[in-house]
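The complex appears here without one of its protein chains, the remainder shown in place.
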Amino acid sequence: MAKIGVFICHCGENVGAKVDCTKLAAAMGEHPGVAVSVEYKYFCSDPGQESVKKAIRENNLTGVVVAACSPRMHEATFRKACAEAGLNPYLCEIANIREQCSWVHTDKDMATEKAMDITRSMVEKVKRNNKLQPIEVPVTRRALVIGGGIAGIQAALDIANAGQEVVLVEREPSLGGHMAQLSETFPTLDCSQCIMTPRMVEAAQHPKIRLLTYSEIESVDGYIGNFTVRVRMKSRYIDIDKCTGCGDCITKCPAKKISSEFDCDLGKRTAVYTPFAQSVPNIPVIDKANCIYFKNGKCKICSKTCQCDAIDFAMTDTFVDLEVGAIVVATGFQVQNNSVYGEYGYGTYPDVINGLQFERMASASGPTAGKIQRPSDGAEPQTVVFIQCAGSRDPSKGVRYCSKICCMYTAKHAMLYAHKVHDGKSHIFYMDIRAAGKGYDEFSRRAIEEDEAAYVRGRVSKVWQENGKLMVRGVDTLLGRPVEIAADLVVLATAMIAQPDAKEFAKTIGIGYDEYGFYNEAHLKLRPVESSTAGVYLAGACQSPKDIPDSVAQASATASKVLALFSKETLEREPVVATNNEATCAGCWGCVLACPYNAIEQKDILDRSGRIIKRVASVNPGLCQGCGTCVTFCRSNSLDLAGFTEKQIFAEVMGL
Amino acid sequence: MSEPFEPKIIAFVCTYCTYAGADLAGTSRLKYAPNVRIIRLPCTGRISPMFILKALQKGADGVLVSGCHPGDCHFTHGNYHARRRWMVFRALLDFIGIPPERVKYSWISAAEGVKFAEFINSVTEDIRKLGPFEQYSQLIGDTQAPASL
Partner (left out) sequence: MSIEQQYQARAKELLSGGAVKMVIGYGKGTTGNRRRPIFISSPDDVGRLVLDDSCIINLSGYLVSEGLLSDEKRVAVFLRPEGIRAINILAAESQLDADQIVIFGFDVNDNELRALKGIHVEEFADVIGSIRENNPGFADKELLEKIEKMTAQERFAFWQEEFAKCIKCYACRQACPMCYCRRCIVDSNQPQWVNTSSHSLGNFEWNIVRAFHLSGRCVECGNCDRACPVNIPLRLINHKMAVEVLGAFDHVAGMSKTQEPVLASFKKDDSETFIL
């Protein structure tokens, strides 16, 4: 038999002035199953809470309804008080008679009548509440960071420096990502490699970081605190333990004319190579597709040169299985291929390049050793045209969004160019200058005022070759007239896009993505670094276009989320999760599809001989967030949601 | 003259948006009609069409269903699933003869206390004009054994 305690709070005059609490208490006292029904000035006060506890103990109450302010205010307070009195906290509910009754109505009789309905409905609910225990999920205190660019490195270092283990996986042969390719960085013009490479070394040498380069994620299973991850370590054909990184093999390799990916095709590399001189680890890989031995079965010069016997042509891919508790996804971005813009001539005219290529050119360690040269003839360009929004904010051929960094890096390019070619002239076609950020607007003004970049507000319609020059035709919309510039070099501020395999990879790890392939945060404003899958966090440009400071900040934020998760051996979660009645489940899997969190799995029910009798849905309480969408879908009424069960809600309605 | 008809209205709302919006109406001390009774659910995704039928069984003259605006769902997709169900269920009720005016749907965010108050007022007024849902009352009246608790 239910013994419910009803505690009606006047909240001073807040409830008392509009709801006849004495009448309410008397009416509730008459209601079947109510053992105690009392009113008090302030139940949230210490004496108020004490009186609730006393009533629970003295009457052996089986449930508590506090008719007071919104549960969003004091549900936690009263549930804690109940727990202290030995009553399971989930047997306590709040009837909201302040925010949703006394404060919004003027007629005392009607407000009192409404308060009665609200309280009675809640009493009927509480009669059907179940004792719930917080769900304890064990946590493996080891993090996986996917992507070894600046975001991934920052997240890995922050977690490792707090004393937790990290596995850092990078699919390229070296750490560094896009930041390692950059020349100088805005708004300070400090050299990118000078600030990046020490971080790369620190990550590689950190005792708490296990580094797996040239490796990719094969599969991810499990849930928050308990992920199982399989990593494929691609074959380098070089024994990472034997190689000393002397570089003799690279010097001797006869296949020297391979386009360098790191140099954005402006430079060449050998078949056995490290992407760049400061690669971490400084261990080369053999590019099987271009290696003469792999192609013709003859050569092996590298093998003969190597004094450490590190080269192994028979090497195969190997797999590493990891147990981790949290995953930071920092897989970065790509730049759009500008050949979609036939009118700009990218891919047709060698002297039309993209922003990343300009970075390599301007980099002291780049293919031109920092000299600005035309790719076609190596001449120093006297006039450079920069075209902003080459892809961004262009729904027809490019992407609808703003790539965020191009206004700044174009200003930087113009400055670098001015610093390297003193009498050179730069023209920048732009739509708007978006220079929001600390020191950013000042920086772009400097490009205009000190380095004399000529900004032209308007779009370019065509680029063509004429007399050894690139003719750029556009429009100056401020002056309202067409413009034609004879340029030596054209640089496109290419859109940042998601990695080409971003969507596929999202499915591997079970996170959401938007129409462009950027990963979805759990809440755009309030949970911007968490994915919708518990225990998986997002850092850097894989979520949306970002500059370095934003990527680093987000990476550190993910680290703090991971560290908070790792601060205890087990993770306690609200027990408001779905449960399934396996006996009645029809196994239609609609719930599996409907669940936003991939929290429902298929489970085989076996007989004694191991034969499958039926397949049912099984909710993983570690992943379930308690929305109840599956419950509503379930035609056989097999799924239910703790705390908001079918019985409870039915009773609430019937209590009205 | 007889007293004006006071309709009984039952609302099913999600806790993250509309319930919070209703709280905001309260903290802002907005005034609205006292005819509505709110049942709090974690998400619109949890609001089953059965709830609407049970509300009608309890003599509701009108039913409200409300949650986060599309794109704002705390659980990311709950309201998108809910929207599909509502589209289908509403068409079904309409075909069966339960007037769509008696079952209203809305998106009300946690910031829209004013919208909440206005919504309650306008729906209460509309249903007051429609009068009691007599056809359904008859249905209930014909029933000898109402659902027990």
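All chains are identified by letter, namely A and B, in their written order; residue positions are counted from 1 within each chain.
In this section, contacts are C-beta pairs under 8 Å (C-beta built on N, C-alpha and C of every residue); 3 or more make two chains touch, one makes a residue touch a chain.
In this text, all values refer to a predicted model and were calculated from it rather than measured experimentally.
Q: Looking at A:245, A:590, A:621 or A:643, which makes contact with the chain not pictured?
A: Looking across A:245, A:590, A:621 or A:643, the contact with the absent chain belongs to A:590.
Q: Applying the definition given at the start, please give the residues of subunit B touching the unseen chain.
A: Output for subunit B: 49-50, 53-54, 57, 70-71, 77, 80-81, 83-100, 104-107, 119, 135, 138-140, 142-148.
Q: What does the interface between subunit A and the hidden chain look like in terms of residue numbers?
A: Contact residues on subunit A toward the absent chain are 583-591, 593-594, 611-613, 615, 633, 635-638, 646-647, 650-651.
Quick note on the criterion: only the chains that are shown with their structure count from here on.
Q: How many angstrom lie between the CA centroids of subunit A and subunit B, rounded to a whole number?
A: Centre separation, subunit A to subunit B: 36 Å.
Q: So in the complex, which bits of subunit B are touching subunit A?
A: Contact set of subunit B toward subunit A: 10, 15, 19-20, 22-23, 25-27, 29-32, 34, 37-43, 45-49, 51, 54-55, 58, 74-78, 81-82, 85, 117, 147, 149.
Q: Which positions of subunit A touch subunit B when the two form their complex?
A: Result: residues 70-72, 96, 98-101, 103-107, 110-111, 113-114, 117-118, 121, 124, 512, 520, 522-523, 532, 576, 594, 596-597, 625-629, 631-633, 641, 643-644, 646, 649-656 of subunit A touch subunit B.
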